[in-house]
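Here's the structure we're looking at; comments come further down.
One chain of protein is taken out of this complex; the other chains stay put.
Chains here go by letter, A, B and C, matching the order in which they are written, and residues are numbered from 1 within each.
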Amino acid sequence: MTLPNTNLPELYRTMRRIRTFEERVAELYARGLSAGSMLHLSIGEEGAAAGIAAAMRPQDSFTTHHRGHGIFLARGADPGRMMAEIGGKAAGYCRGKGGSMHIADMTLGHLGANAIVGGGIPHVVGAGLSYRNLGSDAISVGFFGDGAMQQGLLYESMNMAALWNLPVLFVCINNQYGMGTRIDRATRSVEFDRRAEAFGLSAAMVDGEDVEAVMETAQRLAAGARAGQPGFMAVSCFRFFGHGRMDKSPYRTEEEETIGRKRDPVARARDALLSRGVGDHASLDALDAEIAAEMDATIDFTAAAESPAALSMFRDVYGADQPEPEPLAVRLDRILAA
Amino acid sequence: MTLPNTNLPELYRTMRRIRTFEERVAELYARGLSAGSMLHLSIGEEGAAAGIAAAMRPQDSFTTHHRGHGIFLARGADPGRMMAEIGGKAAGYCRGKGGSMHIADMTLGHLGANAIVGGGIPHVVGAGLSYRNLGSDAISVGFFGDGAMQQGLLYESMNMAALWNLPVLFVCINNQYGMGTRIDRATRSVEFDRRAEAFGLSAAMVDGEDVEAVMETAQRLAAGARAGQPGFMAVSCFRFFGHGRMDKSPYRTEEEETIGRKRDPVARARDALLSRGVGDHASLDALDAEIAAEMDATIDFTAAAESPAALSMFRDVYGADQPEPEPLAVRLDRILAA
Amino acid sequence: MASTEITYRDALRRALQDGMRADETVVVIGEEVGAYGGAYGVTKDLMAEFGVTRLIDTPISEPAIVGVAVGAAMTGLRPVAELMYVDFLGLVMDQLANQAAKIRYMFGGQIGVPMVLRTQGGTGRSAGAQHSQSLEGWIMHTPGLRLAMPATAEDAYHLLRHSLTLPDPVVFIEHKSLYTRKEMADLDTPAAPWGKAIVRRQGGDLALVTYSRMVHVALAAAEMLSQAGIEIEVIDLRTLNPLDMDTVIASVERTGRAMVVSEGPLTAGVAAELAARISEECFDYLQDPVIRVAGEDIPIPVSPELESASIPTQALIVATVQRMLRR
Partner (left out) sequence: MASTEITYRDALRRALQDGMRADETVVVIGEEVGAYGGAYGVTKDLMAEFGVTRLIDTPISEPAIVGVAVGAAMTGLRPVAELMYVDFLGLVMDQLANQAAKIRYMFGGQIGVPMVLRTQGGTGRSAGAQHSQSLEGWIMHTPGLRLAMPATAEDAYHLLRHSLTLPDPVVFIEHKSLYTRKEMADLDTPAAPWGKAIVRRQGGDLALVTYSRMVHVALAAAEMLSQAGIEIEVIDLRTLNPLDMDTVIASVERTGRAMVVSEGPLTAGVAAELAARISEECFDYLQDPVIRVAGEDIPIPVSPELESASIPTQALIVATVQRMLRR
């Protein structure tokens, strides 16, 4: 596993890979190669993913919400196996059973994306408990959207993490929207850090357009979490596109979108690299092209990959040494043969 | 309906009636006349019940937790019908089907006690929504224990009340314990008002030993709620006895209990009445004796009351004009007659 | 009784619209029901007519959505709470099964909870294990909850209208793969009263009992079987509580054979109840065991091939009926 580097060129590279991957996901869908249309692109949120991932260590684990491609890429995912999973193929991370909303990989500490808003949050508290009990120095990071700030389970989870001094970091990626609902129509106060503090967590709010600020905040809170003081951070950004692939965002104005899309962490990092003289247009263009080629290949890989075998349907319901559920066809054969 | 009066003699009377009623509940159980042992006495919490009830108006509604006898009495309940319900008798508020943990009375605005910790909290938000939509000037008050401060549903409910400017008041009766768990073992921070404020509610903490302070705080927050600014208050007190009738509180020291029981809102009000010259020992003793007689009668009433008729079991599952569920005996008759 | 061509989705919208016009206390409350028009478009455009006090967009707080609906239903409103996916029942079963379903009973009949919980379930969109389930079994097993599962646009309309008049909580489960189905519907008169099943197709060889989308799969299977000379009766239950066994029993007594079809997982689900009831009520008439064709006892996989193979198919129904009749 290549460890995410913490300097801006690396952060830029991570963000660009996310951006390009998500663009290819859109293409996969447009070409009819995705499993379904429930694909949630994290374009605009690359700063959160790259910045926080860079503050994590190899042993750390995490869960994500349904918009989790970017986070997993930033933590070292193989984009080909991700894309294959999004296409429902056997070569995917979950053998085509999970799809975009359930990608997971235990070897990289990805305890799972989750299609239930808030559903993965308590799992990182459980992981934190394991680390405490087993004497590990890992932390576990729970990623979720602003929508989950209104799920009660979050408060139960934060309370337990604080009560037990667990190595846990809660990360709210506030992209301003939960489907068609702007956050100010979901709650009266968006000072989310106050909520976390009221439960005894260290908390911070940070601008997701500034990937270095995200990383620094995450480093500080992660250090606290590692020492037993759980943290919470809300990263503000903008969801550039619709909620899923079918959503054309009729509930917001073009003007709002135009302004929102100016909050672009990738563009900002690129500008910073140029102005700091760390890169020039040519070298960055070459990097972008290299990434584009890498991501193009994921579509070809997915298109060529095989669908899962029919009988694999009955596998993985229970542990490998356990009997599989009886298929309907077998049962009917038996009954009707009688 | 006799409206609770707001002066101290009335508050004292309400509190003394609660105290005595609860003592009779203990007696009912000891005499084997209660339906089960899950009886949660509110002794020590009379200040919360009387003070807040006095800030409510006749049209206001409320829900309570499992420890709700006192609140309902303070809102005008007939102690005889309450005791009969606690005894599982047909003359009880719920025809013997609900028992202590499910007492309700629509005519007095009691939308129900609840045996699920936190379960009744969203119902007052729903009532607030009704009042807003139907143009009523009523408010709805949700009572719950400190244990429910760790139920996520509370935060979802507060958030909605704040978002929609509903006429709702949330009341946490913090008696320091949830069963055997002292509140500092359930959460890191007991500054509960900060949690409510972070969601946009007006919030206050008050000492439940001082019934007048409770009433004044409740009046202020109720006025805000009536004007569309929902409120939250935490009333601090001490649970004098065990959680339920089987619990002898082995998890706390006698010393803690002795100190805790000194936080006695009834005794304090009595002392205040005496020191302010509003009553003398003789008049207060006479009042107490009158109340004792009233409450004694509830036991006799319950002992003499009838159990619900066997077939009443099938009633009230669905509306009165709807077919009742088919009793097992009827179904078996039909099938076996074939 | 003028018939009109309409989609399942539009019929549902019309039912809400007409119900809200007829009864000012009806409010719709849920995620994205207002401005967005519903995740599946059912409440589209209703906001313009009814405004934010009656089409209430909520935060993503399912337990509170149902809990608030319960409280509102006890105090004068008639809420239609929407759960975007039936899969989220796991978040709200306390408010639904411990509160809504039991309040009338626990309180000795003092008050009811006249609310509707609208939601949608089933497979068909590669939405994965947490967005494709058929969980009506949990509801049917909960005394106090009515349960409607329309298969047609006409039923979608009338069952929802009727739900808005009932004194008790109704769980109303739509099927995500039916929304765009278009058909002729009589919106003035229901084909059958609430609580009654409908014989969608007559036949003397076997009674097939089903509901929701599987009605259409069964009807297609029946057509294929007919070409092979086998005529099966297809019964659409429409509501699972109340459950109209009279219609089912009459058909089984006539045909002597029964199959029940449900998209939900086989074990301990709706198919089990139907099979058990038919077996006990029609014992002396049955020439074959009641055969259950239901979802596999597995989570729903996301791969489209696996997903569609995990629930009853037309081909399996056809083959199984043929084997039964050959037995």
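Assume a contact is a pair of C-beta atoms (placed from the backbone, for glycine too) under 8 Å apart; a residue touches a chain by one contact, two chains touch by 3 or more.
None of the values given here were measured: they were computed from a predicted structure.
Colleague: For the chain that was dropped from the view, give me its touching partners among the shown chains.
Modeller: Hidden chain contacts in the full assembly come out as A, B, C.
Colleague: With the missing chain put back, one of B:Pro9, B:Gly224 or B:Pro325 would touch it. Which one?
Modeller: Considering all chains, including the one not shown, the answer is B:Pro325.
Colleague: Looking at C:Gly37, C:Gly144 or C:Pro304, which makes contact with the chain not pictured?
Modeller: C:Gly144
Colleague: Among B:Gln151, B:Gln176 or B:Ser202, which residue is in touch with the absent chain?
Modeller: Among B:Gln151, B:Gln176 or B:Ser202, only B:Gln151 touches the chain that is not shown.
Colleague: Tell me which stretches of chain C touch the chain missing from the display.
Modeller: 63, 87-98, 101-102, 105-106, 128-130, 137-138, 140-144, 241, 243, 264-265, 267-273, 275-276, 279-281, 283, 286, 288-292, 296-299, 301
Colleague: Considering the whole complex, not just the chains shown, which residues of chain A touch the missing one?
Modeller: 61, 63, 92-98, 102, 104-106, 111-112, 114, 116, 119, 121-134, 140, 152-153, 156-157, 159-160, 163-164, 315-323, 325, 335, 338
Colleague: Across the whole complex, list the residues on chain B that are touched by the chain not included here.
Modeller: Residues 35-38, 88-89, 96-99, 101-102, 114-119, 147-148, 150-152, 178-181, 185-187, 251, 307-308, 310, 312-314, 317, 325-329, 332, 335-336 of chain B touch the chain that is not shown.
Rule of thumb we're sticking to: only the chains that are shown with their structure count from here on.
Colleague: With centres defined as the mean C-alpha position, give me the chain A-chain C separation in Å.
Modeller: Inter-chain centre distance comes to 34 Å.
Colleague: Distance between chain A and chain B based on Cα centroids, please, to the nearest Å.
Modeller: Averaging C-alpha atoms per chain gives centres 45 Å apart.
Colleague: Determine the centre-to-centre distance between chain B and chain C, using the mean Cα coordinates as centres, and give it in whole Å.
Modeller: 39
Colleague: By residue number and range, which residues of chain B touch two or more other chains?
Modeller: Each of 152-153, 156, 159, 163 in chain B touches at least two other chains.
Colleague: What are the residues of chain C that contact at least two other chains?
Modeller: Residues 59, 61, 63-64 of chain C each touch two or more of the other chains.
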